[in-house]
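Shown here: the complex without one of its protein chains, the others still in place.
For subunit A:
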């Protein structure tokens, strides 16, 4: 015990004396957490729309003002030449063309039927898809208004006789992207810090040769390994707490609905598994460069296959299996479940069991592979 205490004192002294590492540990996640969710927003705003209006009637003007006031679209120009509009798309100035035909208002009044033309620049698929669907929603809304306006005099019932779909979003009523992403990004940051710091630290001792000096001492293998894991476990907890309370709660106003202690319980277990991974990498790597490359390779896969950006449900079958073998997946799920949904222990029981499995396998593998002789 006394030895372990001194190992910890030594480790913390070294960490706090490292002028590059210390700001990296605490500042980097905070800055990333402040910038990433704001910049990487799924909601598409500022779609440039070019309106080609051949009608120039009250109806067409109503439609245009409805589009602009939705907040998603920006009017590039208002013109009556489709050719000119297309050249704007070619120059990447416009994303969408809305063409309103001649006699738009007259046909609507007379025949109750009219068509408009939408051309979408599909180079950016997400923007095109979302822009198109936003615009159709607005057109539908416009359509409803017109029907009401034109038909209220003689056949009001007919207009109302249809299925109306009303959505209610649970757990994140305003579909706020940040509420969904910030807790998950916090998981990624804790993962990166834990995996990199832990593996690099041990490999550094190999590189400098201090591990030789340690190896000829009667120090026990597990005591030495614990002396390495505990500091980064504490740092992981610290980084998470700052991200969770200061940024997530303080800046973004994401108030966790579930039990915070439960979340910390899971974090504690997750860090044990993650540090086991870092340790495992360090037992295989000869120098810091190797450790960095290997850790980077895995962390990258962990992030992209964790359901952070794309839902796991929509992945192909084989990819789902990879995601299932990824510890990050489970923590992100737990994070979202507890913070947004208020899940209790019985809902994440399986997650606890699986993470326990990761922790045991990774750590035992690492300790078995860490040799004091070569």
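Everything that follows uses one rule, which is that a residue touches a chain if its C-beta (ideal position, glycine included) is under 8 Å from a C-beta of that chain, and two chains touch if they have at least 3 such contacts; residues count from 1.
Note that in this section contacts and distances are computed from a predicted model.
**Student:** Mind telling me which option in "Carrier domain-containing protein", "Holo-ACP synthase", "ABC transporter ATP-binding protein" or "Acyclic terpene utilisation N-terminal domain-containing protein" is what UniProt lists for the chain we can't see?
**Tutor:** "ABC transporter ATP-binding protein"
**Student:** Of A:18, A:136, A:241 or A:310, which residue touches the hidden chain?
**Tutor:** If we include the chain that is not displayed, A:18 is the one touching it.
**Student:** May I ask which residue of A:24, A:66 or A:214 touches the chain that does not appear here?
**Tutor:** Once the missing chain is taken into account, the touching residue is A:214.
**Student:** Name, in rising order, the residues on subunit A that touch the hidden chain in the full complex.
**Tutor:** Considering the whole complex, subunit A reaches the absent chain at 2-3, 6-7, 10, 13-14, 17-18, 208-210, 212-219, 372-374.
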